[in-house]
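What you see is the complex with one protein chain gone and the rest in place.
Chain nomenclature is as follows: A and B, assigned in order of appearance, with residue numbering initiated at 1 for each chain independently.
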Amino acid sequence: MNGIQVRSGLLARSGLRFYWRRPWQLCLAVSGIALGVAVYVGVDLANDSARRAFQLTSDLVTGSTTHHLMGTRGEIADSIYRTLRMEHGPVRAAPVIEAEVRLSRLPGRVLTLMGVDPLEESGFRGFSGFVPGRGTDLTRLIVEPGAVLAPAPLLEEMGLELGSEFGLLIGGETRSVRAVGTVLVTSSADEGPTAPLIADIATAQELLGRASLSRVDLILDEAQAERIRALGLPNATLVPAEGRNAAFDELARAFRINLTALSLLALLVGVFLIYATMSFAVVQRRVTFGVLRAIGVSRRQLLTGVMGEALVLGTLATTAGILLGQQLAEGLVDLILRTIGDLYFESSVSAVTPSPTIYWRGIALGLGMTLLAAAAPALDAARSTPNSAMSRAALERSTRRLALRATWLALPAAAVATILLLMSSRSLVLAFAGLFFVIATGALLVPVATRLLARLAEPLVEWGFGISGSLAARGMAASLSRTGVATAALSVAVATVVGIGLMIGSFRISVEEWLTGTLTADVYVNIDGEQFFDDSHRDALSAIPGVRGSSQTRFVRLPTAAGEVSLRALDPGPDGWGVRMTAGSTEAVARMESAEGVLVSEPLAFHRQLQPGDDLILPTASGEQAFTVLGAFRDYSSNGGTVLMPLSVYRSHWADDGINGIGVYLDDETDRETVLGEIRRVFGAGTPVRFRSNDFIRERSMSIFDRTFRITEVLRILAGVVAFLGLASAVMSIELERGRELAVLRALGLRPRQVRALTLAQTGLLGLAAGLFAIPLGIVMAALLIQVINVRSFGWSMDLEIASQPLALGVVLALSAAVLAGIYPAVRAVRTGVAGQLREE
Amino acid sequence: MSRSICILLIALGGCAAPADGPQPAQQGNATRFLTEPSDHEYARALGSRAFRFPEDHAAHDEYRNEWWYFTGNLRDAGGRHFGFELTFFRYAMSPEPVSRESAWGANQAWMAHLAITDTDGREFMAAERFSRQALGLAGSQAEPFRVWLEDWAATGDGPGFLPLHLSAGTDRAGIELTLSGTKPMVFHGDNGLDPKGPEPGNASYYYSLTRLEAAGTVRVADEEFAVNGTAWMDREWGTSALSPNLAGWDWFALQLTDNREVMYYRLRTDDGETSPFSGGSLLLADGTRIALSPQDVILTPLEYWTSDTSGARYPIAWQLGLPGQEMTLQVRPYLQEQELNLTVRYWEGAVSVTGSQRETAINGDGYVELTGY
Partner (left out) sequence: MQNADSHIRLIGVKKSYGDHVVLEECGLDILPGEFVVVVGRSGSGKSTLLNLIGGLDRPTAGDVELLGQSLAGLSEDELSRVRCRRLGFVFQFFNLIPTLTVAENVRLPMALNGASRAEGIQRADLLLGELGLDECGSRFPEELSGGEQQRVAIARALSHKPDIVLADEPTGNLDLETAEEVLALLEQTCRRHRATLVMATHSREVLGTADRVFTIRAARIHEEPP
């Protein structure tokens, strides 16, 4: 017993001395693991905060609402709300009034006025959560006529303070309101979604001159929902909350998917980084282990020793990594919140406390991977005979066998990936799992590919670098035990960076093309709220010289049992419907024109599983009616779902002649400014009309798109930088370990320049290999993100565009990481005395 | 001092630890509206009052706070024990009524709490509701008497206040009870004017029905039980505030089998001392009231319980001694877990009483309320 303890103590000391003698190795091992933990914890913390920020922001609009009770005519009577609460309780219900209003001080600005009952809001939007410390007084909001909560930047923009009165333009009249508090900070974007003005429900009714609600928000379980549906409340439809706030949800969701993908990236980079670092630290000491085994240390003792050491290292590094990750997250959160603020609302969630599970996951990752990475080579060393354990050759042989085995493992991994992806027709989780297995397949193939590449590259580099090049190529192929995992790690990291880059690029191009195809008119004229254009406007427009045609649109939201859908009824202009079909025959548009049915947007077709020929039930003026789906068209404007039909069909079914939008087509030669002036004159000064040019909408859409993905870009770059640093450290430690080999070469007369070239060629080759492998892997990832993840998430498709820039960036990233990592070992190899290095063993 | 004002004052953040649930922003927010401190604009309980019934049973909107507080211990034919608490709170958001075009216009806000203790089933259920006094969603009236928040209501069965029907429920549990009177109304303090602090006007009007016979049904998890028992009602209104140095209080409403009742509240200061404004009543079988001052009562905690939900540690069993009466009572909860973890968090539960007075054994039931833990 005592003996074992003594020996274990000596074992531990041997491990300690190993690092004591090689402080750089300790540094690199700790920092490699720490970086792996840090990037994962940092990105995940930031994402978690962002997710919560989103949740809070989204709570503001929909909150925990599960259902909406919506009026078939856009109104719900107060009495229905009362009946619901008094006679069909207990039920959690909150009344809501929503209307678009304009500010008399900023007439161009459209705002949502949201009337709520603050007493019923608890658990719904949680908007009271935004109140503390912002001078809001809910009592005054309820009791004082005309009291509102206004977005702080809006007050600032209008030069007003809390307590100030300002005018709202409602239905052509000015109504005065007083800001008794601020509720949210809003984007200053003039067209983007902005935070609403919040008023008590009574105030909202008085301002809008109505005695009804827009809807009732409910928190229901399925049984309750069924019960309420069964009540058959007059003129009211119970609609699931999902998809109602389509515009918000879709962006929020895009954002969340993005963040999830990035967390996955960070996790992958972290896993590989730690594995590369730790397995190297153990692999390197095989000879020592062999000696220890030879002098009678049992397998178990050896394993215990190595694992104990890994535990100490892992604990140290994980602690450092979590602290580092926190720092990282702080910077990131700020950035993410700024992006959200740009796009949606800025919320008061900068101090979001992340869920502790992230830390636990970080610890599990740091310690788990460290132990796992140490266990594999330690087990191997413990299992082999003492003699062969001492032999580096035996190790490389077994690694080569392992690489081969990994290659065979790639087959089942690829099979699993295929099965998961095929099974994932609607499941995002399965799709992500499939993606993970695809990456695993790629990683498993890397070692064999590395050998192959080294063999292929040898004549080339020998020609280029002479004997150094040849040595470098040989070195890479022969020391797979050290380079294999590092190359795989670098490849995966770079592939992810490349894949996401390609995905964003492809998405952008598709959106651009879609905008070009859809925005056929030169100028779009819209009218807000409950007011409409009529045919006279169109006739007046057509009479203007230089106008070659116009289109008319009626845009309505229809409550259906499966959620709200947007209906676009269009009387197309001279350039046609501007739709790109993704399903259905080529005659679909013509058949729609002859009133045979409707077209649905791609997301709607996906979410409701609509095939051409299926029926879609819509509530018309004469009750529910089935419309034949003729096909699906590409639409990125909403993932909630859009139905397209001819205006004439809409008019006949809904008995509604209103028009909310007119598209004006101009002759190419006409002077735009003159014509625009004429157009404005048609509508007069008093009408609340918005004019937007084709270019404006396009630019605006693209800038929203870019802002949505800016954070993705930043996180992608960040992950790249950390992968860069971490892998540089892994590569560096591999090179530093070669010190003795380089010393021999120097004794044989290799010149300093040649030594440097050899080192750099070796790391450069590794980087090049990783970069090259990352290209196909990155393309596959991009394809999966586009064809699988995006379709599962949003229901929309896009074309994969393989741009050269992200690919080149990937190769450059990998190559420069590896080459940079070679600089220090190269310099060091020349500086240190050959004699000393030769003696070392 | 009665407990109810303190319930409101917890909401003011005055005497309780902040609600520390998982979502602090949401917990407490609905009562944030209760935080307007402009006392002087409201009517105040300044002098003794000539109570007029049935009018005084209904709301007094010019005072800021008001409540109807029902608690009781019930048993079915087999002796299975249940406890209940049903409370209606009214809070004025402005001193004057407001005139609004919208039917939603209101200056009165209502909160109601329902708690049911199923001792044998070891279940405790608590729920709360809020509403404004508009669209008939909540309110009160004198004749016929009714106070309600949605379908939770206390309704006079006949032209008078009693018999009174209590009806309230959730998906999980509910009560349908009829209360009838057996003992006269008790006016606490100085003929119903109960001071809350040294300042004039820092007082409330406070009367109780300390012994009501209750009969009806209790519903627990879709099972209905026909029950009988004894209930207690507190009525109070005023515009008072709790002194800032108070941490909370321990309130006892004990109904002894010999037809006597003990009501005592101990106000605890921040440093754990008993405030001189603590007090209570010992009510004899004939309705005679003997006032209790802090000097008359010795309170000793016997047992503590820590809530899994909130982490708060409550003294849930007590010895209550009245040396002047040579009376010692042990008060023990029917169920430890009777914490209402609502927007306002407190422990209020059914208790059993044992003890003795000059060698004569005493038994009884009651309710205890613990706040500020």
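Throughout what follows, a residue touches a chain if its C-beta (ideal position, glycine included) is under 8 Å from a C-beta of that chain, and two chains touch if they have at least 3 such contacts.
None of these values were measured; they are calculated from a predicted model.
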### Summary
Out of A:A281, A:L745, A:V791 or A:L820, the sole contact with the unshown chain comes from A:L745
### Query
When the complex is taken as a whole, what residues of chain A touch the one chain not shown?
391-394, 396, 466-467, 471, 474-475, 477-479, 740-741, 744-754, 830, 833-835, 838-839, 841
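As a working rule, only the chains that are shown with their structure count from here on.
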### Query
Quick one: chain A and chain B, Cα centre-to-centre, how many Å?
52
### Summary
The answer for chain A against chain B in the complex is residues 78, 81-82, 85-87, 89-90, 95, 117-123, 126, 128-129, 131-132, 137-139, 142-143, 145, 200-203, 205-206, 211
### Query
Which part of chain B faces chain A closely enough to touch in the complex?
23, 25-26, 29-30, 32-33, 35-36, 93-94, 98, 100-107, 109, 127, 129-132, 134-137, 150-151, 169-171, 343
